[in-house]
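Here the complex is missing a single protein chain, while all its other protein chains stay put.
Chains here go by letter, A and B, matching the order in which they are written, and residues are numbered from 1 within each.
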Amino acid sequence: MNAIIIASLGAIILMLTNLFFRKRSKLLSVFALLVVILLIVFNTLEGQGLLFFYPASLNSAFFQFSNFTYLFNNVLILTFLIYILLNKNYLLLINPDHSADIYALLFFVMTGCFLLTSYNNLLSLFLGIEIMTIPLYVLAGMDKKNQKSNEASLKYFLLGAFSTCILLMGITLLYGATGSFALNPFNTLNTTKLLGQVGMLFIFFALLFKVGVAPFHFWVPDVYDGTPNVFTAFMATIVKVVVIIALLNFINALTPNCIGKSYKTIVLFVIISTLAIGNFSALSQPNVKRMMAYSSIAQAGFMLLALYALNDLATQGILIYAIVYSLSTLTIFAILNKFSLATFSDFNGLAKSQPLMACFLTVALLSLTGIPLTGGFFAKYYMLSATFFSGGKYALPLVIICLIFAGISAVYYLKVIQAMYFTTPPVTSDHASITIQPLATLEKSILLLVVIAILFLGIFPSIVTQWLYF
Amino acid sequence: MQIQYYLYLSFILFGIGALGVMIRRNAIIVFMCIEMMLNSVNLLLVAFSKVQYALNAQGIDGQIFVFFVMVVAAAEVTVGLAIIVMCYRNTRSIDIGLMNRIKN
Partner (left out) sequence: MQALLLMLVPLLPLIGFLYLGISRTRIGYTTASIVACGTVLIAFIISLFLFFTINFQDNTPLIISYFPFIHIGNINIDFSLQYDALSAVFLLIITGVGFLIHVYSTVYMHEEPTPQFAKYFSFLNLFVFSMLLLILGANFLILFIGWEGVGLCSYLLIGFWYAKTAYNEAANKAFIMNRVGDLSFLLAIFWLLLKLGTISFVAISPTMLSSTDVLGITLLLLLGATGKSAQIPLLSWLPDAMAGPTPVSALIHAATMVTAGVYMITRNHVLFSAAPFTMNLIACIGLLTAIYAAVLALVQNDIKKVLAYSTISQLGYMFLGLGVYSYTGAVFHVITHAFFKALLFLGAGSIILSLHHEQNIQNMGGLKKKLPITHICFLLACLAISGIPPFSGFFSKDEILNATYSFNPYYWVVGVIGAGLTAFYMFRLYMLVFSGSYRGNQEGIKEKGWVICLPLVLLAVLSTFGGWLNTPSILMGNERLAGFLYSVLGKKDSTVIDALHPINQEYMLMAISTIVAISSMILAMFIYSKPGQAIAKRDTWQKIVENKWGMKNFYQRTVQIPMTLLSFLLAQIIEKKFLEGMVRSVINASSFLSRKIRMMQNGQVNRYIIYMVLGIVLFLLFWFLDIRIYNSFV
């Protein structure tokens, strides 16, 4: 609860800041970091039972807080902290006149995220989704003069608004079937009520759209590609992960009775088509950023395995997956920031010119591939074993298919590694074509910590999951 | 109270809106279609709310929800129109069919 309040207050203050302190852009980052630290402190304290702003019982009609919520909020906040530290210079560069607005919008998105991790009511779900996405539409178009950014923004907006309509229709139909917006009365909902079923499915589809999985993934590549790098990093990590958690909460709130028997078949189809589309499209992308867009679709497919498995192992798995995926993706995007153009050939010989950068990128990519001793291995391992243990006769084929696609994903991730280590940089006559900025010291140290965290999770994955039970 | 008529009307409006989004290429019209879909939902919410009230005298939720939807829709309008204007300034066109600089 404190997280929601602090994040929204921070956002409002930052929004007003732009009126008075237009030129003091250095202070902005400091203030933003301060708010983030407050968020961590208050969220952790609240998790320990110390409340400040919300005296009454926490689990109200609108919100429900559990260990998982607090843990996940902390994960989000830490990811956000890393995100800001890695990107703060670039956040100021995108649109110098509106840097305070950018921070304000980011904090609004975070508010929406916190709503989504703790909602207990369809109204808070709806508000969370909207508070999260409307600022994102703006952020996508923040690079006003760039036509690609404009296009990404407009596409994101139109498609997003359409999916909001689907979500609302779903909520309304569920309301019509149950007479309440709360998540719990769904127990009374059974498979015979046509309206309720359609409503539930509509909400499900709308959330799948926000995650960006097939067949609702079409916005992802275009929007990720057109959006300025810094915001793509934000959308591909925090936002994506949060929506999956929201989706998981939504499905968990439904009893097996009202989920219906063909739920798993649909999820199965969604996962397989997502993996196929994400991986196959990523294979032949010349541009690393767009490759990352497709790879994030594929990774979302892996995360959706939690929706298939729906057991404790899946909950732990999604937590690890979210952390590892976010950290790896943030690392990759932080390095992509340094490139003016990011085709595969731009990475040629990076290991020679920027060994540290190449090393960080390698760990992140290996982690996304799922190589042991990186966190990505355990992330995938948890998800796959969750699926495997969930039973059902499609579990084993699904695991096999996922493993095959994980193998395919190795091809395009390794292509980058190969370019960095195994090709010599082209002998250019000092063209402007290769403009790779070096990493700043702060970025270096943050990335080093991130990489260590990724490797650490590859050795001690149970450390994180144990927090779930404290 | 005959709820199904409201349902039909609302579905028809929703369907027309969705169809418009699918086939129109003018960003403003697509946007209006989306608004129409939102409003069809509002209509349905109010109708359901009324049904709930008739059933167990507690149907205020749906009507309150409508206000939230309206507020959010208003926010979306602000953002959406701003985005469309921004696009228009740069390209002198709001035809979304021409918006395919990013693809494949």
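Please note the rule applied: contacts are C-beta pairs under 8 Å (C-beta built on N, C-alpha and C of every residue); 3 or more make two chains touch, one makes a residue touch a chain.
A quick note: this is a predicted structure, and the numbers were derived from the prediction, not measured.
Undergrad: Which displayed chains does the hidden chain touch?
TA: A, B
Undergrad: Please pick, from A:S281, A:Q299 or A:N337, the residue that touches the omitted chain in the full complex.
TA: Residue touching the absent chain, from the options given: A:S281.
Undergrad: Using the touch definition up top, pick the residue from A:F114, A:F162 or A:F344 that touches the left-out chain.
TA: A:F162
Undergrad: Return the single residue from A:S153, A:Q316, A:T329 or A:S367 that touches the missing chain.
TA: Residue touching the chain left out of view: A:Q316.
Undergrad: Residue by residue, what part of subunit B touches the chain that was omitted?
TA: Touching the missing chain: residues 18, 21-25, 30, 96-97, 99-104.
Undergrad: Footprint of the hidden chain on subunit A, which residues?
TA: Per the touch rule, subunit A residues meeting the hidden chain are 154-155, 158-159, 162-163, 166, 194, 197-198, 201-202, 205, 209, 214-216, 218-219, 221-222, 260-266, 276-277, 280-281, 283-284, 312-313, 316, 355, 359, 366, 371-373, 377-378, 382, 384-385, 388-389, 392-394, 399-400, 403-404, 407-408, 410-411, 414, 418, 421-424, 459-462, 465-466.
As a working rule, only the chains that are shown with their structure count from here on.
Undergrad: If we count contacts the way the header does, which residues on subunit B are in touch with subunit A in the complex?
TA: The contact residues of subunit B facing subunit A are 3, 14, 17-18, 21, 27, 30-31, 34, 37-38, 40-41, 44-45, 48, 51-52, 55-56, 59, 61-62, 65, 68-69, 72, 75-76, 79-80, 82-84, 86-87, 90-91, 96, 99, 101-103.
Undergrad: Using the touch rule from the top, collect the residues of subunit A that touch subunit B in their complex.
TA: Going through subunit A, the ones touching subunit B are 123, 126-127, 130, 134, 137-138, 141, 144-145, 147-148, 150-155, 157-158, 161-162, 164-165, 168-169, 171-173, 175-176, 179-181, 221-222, 225-226.
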